[in-house]
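Attaching a single structure in structure tokens format; questions to follow.
Note that one protein chain of the assembly has been removed; the remaining protein chains are unaltered in position.
This part shows subunit A:
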Amino acid sequence: MDITIHTSSLPHDDPDASLAFYRDVLGFEVRSDVGQGRMRWITVGPAGQPDTSLLLAPPAADPGVTEDERRTITEMMAKGTYGWILLATPDLDATFERVQAGDTEVVQEPTEQPYGIRDCAFRDPAGNLVRIQELR
């Protein structure tokens, strides 16, 4: 089998704010942007890696999601316990400085972890946890 991870997704609650974070702060390229208002599906990804994308999608857009479930999802997003992603970079300190300068909420400064990695963490505008690990 030859399977790649093509697209993974994170929810947004303000498409313009999420777009600004992933495009302007993390430096991702925008590969597509469809829909309007809060119903927007924005595909982004790191330049030079066209095979892997991140889809920023409206939460609970599936019509099978009940009103209660939708409320739970939006509340979990707001309290920061819903979506998360793990990114990696060879230069963690430079990346941290750049993202922090973008007025992003910092959750953890670069830290050596007992399980053998060094990483930092931020919140994206929708409350998703964005953890960035050092490649070494």
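By definition in this document, contacts are C-beta pairs under 8 Å (C-beta built on N, C-alpha and C of every residue); 3 or more make two chains touch, one makes a residue touch a chain; residues count from 1.
The rule is simple: contacts and distances are computed from a predicted model.
Going by its UniProt record, the hidden chain of the complex is named "Helix-turn-helix transcriptional regulator" among "ABC transporter ATP-binding protein", "Ser or Arg-related nuclear matrix protein", "Helix-turn-helix transcriptional regulator" or "Simple sugar transport system permease protein". Residues touching the missing chain, restricted to subunit A, are 71, 74-75, 78-80, 84-86, 105-109, 113-115, 117, 119, 121, 123, 127, 129, 131, 133 (touch as defined at the top).
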